[in-house]
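Just passing along the structure, written as structure tokens.
The complex is shown incomplete by one protein chain, all other protein chains being positioned as in the whole.
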Amino acid sequence: MVPLSYYLVLSAVLFACGVAGFLIKRNIITIFMSIELMLNAVNLSFVAFAAQWKLLDGQVFVFFVMVVAAAESAVGLAIIIAVFRTRQTLNVDRVNLLKL
Amino acid sequence: MVHYLLFFIFAALAVAGAINLLAQKHPIASALSLIVVMGSLAGEYMLLGAEFVAVIQVIVYAGAIMVLFVFVIMLLNAGVEERSGRGSRVAVIFGFPAMLALGILLAWALIERNPANAPVGVGAMYGPARSIAQQLFRPYLLPFEITSVLILIAIMGAVVLARRED
Partner (left out) sequence: MHTTMQLWLIPILPLAGCAINGLFGRRYSNVMVTLVALLGSGAAFAWALVVAMRFAALSASAIPYNESYGTWLRAGDFSVPFGLMVDQLTLVMLLVVTGVGFLIHIYSVGYMAHEGGYYRFFSYLNLFMFFMLTLVLANNYLLMFVGWEGVGLASYLLIGFFFVRDSAASAGKKAFIVNRIGDFGFLIALFLLIRQFNTLTFAAIFSHVSDLPVEQHAGLLTAVGMLLMVGACGKSAQLPLYVWLPDAMEGPTPVSALIHAATMVTAGVYMVTRSNPIFYRAPDALLMVAVIGTLTALFAATIGITQNDIKRVLAYSTVSQLGYMFMGAGVAAFSAGIFHLMTHAFFKALLFLGAGSVIHALGGEQDMRNMGGLRRYIPYTFWTMTAATFAIAGFFPFAGFFSKDEILWQALSSEHGSTWFWAIGALTAFITSFYMFRLWFMTFFGEYRGAAQAGSEHGGHGHHVPSGDSHTVAHASSGTAHGSTHEAQGHHTPHESPWVMLGPLVVLAILSVIGGWIGWPQAIGGSNHFEHFLAPVVSFHAEQAAVSEVEHGKELLFAAISLVLAFAGLFFAWLFYYKRRDLPEKASAWFGMVYRLVRDKYRIDELYAALFVQPLINGSSKLLWRGIDVGTIDGAINASARGAQEVSDGMRHMQSGNIRSYAGWIALGAVAIVIYMLVVGAR
């Protein structure tokens, strides 16, 4: 009988790691993966709350989150490919044509 | 007891994977770590009784999305992450503390705001495919249909964006 809060803390920790990766990493694909990590963390907290309130809606929501994550990663990776073709780099700091 | 044990095993795996994702320099290693995270999260879902979600997690997330990631990494021949001098001060100054703060905040929020910090048993919310489907096709029909449109758009977008220009 694990208290709900354990699940929530785990979710928070994973989310924080996702944010950290989002900010630290230089490789665009790794940044993307951090975003996926954040989404997963959120999924976990949805399911945990569904279990607590005994409502199925949480799990349905997770379903939708996953759909959106899939669509988003497909499009995002396509963008990365397109950027790679022009800039020949995956280093996000190099994609700085708008820099002053 | 077993519940606790399983929980902590999966939790440890997930956190280790997450930290490894941060620590690794090669993106492929990060991708594989992410797959570990997803797998352990699937285990967590099972513990909570959401079997449909767990299976979906493995099939869609770990099986499709991460595979896509790996394909792209290999396609682009992403190498070891370079050390570029030009970091962002904003990210360092705001990012780390933000991350820390966020984590603490979320943890506190999620814990404190929940009046019923009741323990959740194994399989507390049993969510078989049938129940999920009943939810999807009754109350959540509209979002369901829209997601199909969304996926269509995503496919088109991906195809257009990644097309070779010639």
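The first chain written gets the first letter, and so on, giving A and B; residue counts start at 1 in each chain.
The definition used in the following text is that contacts are C-beta pairs under 8 Å (C-beta built on N, C-alpha and C of every residue); 3 or more make two chains touch, one makes a residue touch a chain.
What you see is a predicted model, and the numbers here were worked out from it, not measured in a lab.
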For this session: Sort by label and list the shown chains the missing chain touches.
Result: A, B
Problem set entry | Full-complex contact with the absent chain, from B:12, B:59 or B:109 | B:109
Exercise. Which of these, A:68, A:82 or A:95, touches the one chain of the complex that we don't see?
Worked result: A:95
For this session: Please pick, from B:35, B:99 or B:162, the residue that touches the omitted chain in the full complex.
Result: B:99
For this session: Over the whole complex, note the residues of chain B touching the chain we left out.
Result: 86-95, 98-99, 101-102, 105-106, 109
Seminar exercise, completed: It is residues of chain A that touch the chain not shown, namely 19, 22-23, 26, 31, 92-93, 95-100
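Convention: only the chains that are shown with their structure count from here on.
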Exercise. What does chain A use to touch chain B in their complex?
Worked result: 1-27, 29-30, 32-34, 36-37, 40, 43-45, 47-48, 50-52, 54-60, 62-64, 66-75, 77-82, 84-85, 90-91, 93-94, 96
For this session: State the interface residues of chain B toward chain A in the complex, per the touch definition above.
Result: 3-4, 7, 11, 14-15, 18-19, 21-22, 27, 30-31, 34, 37-38, 41, 44-45, 47-50, 52-53, 56-57, 60-61, 64-65, 68-69, 72-73, 75-76, 78, 81-82, 84, 86-88, 91, 94-96, 98-100, 102-103, 106-107, 110-111, 114, 116-121, 124-125, 127, 131-132, 135-136, 140, 143, 147, 150-151, 153-155, 157-162, 164-165
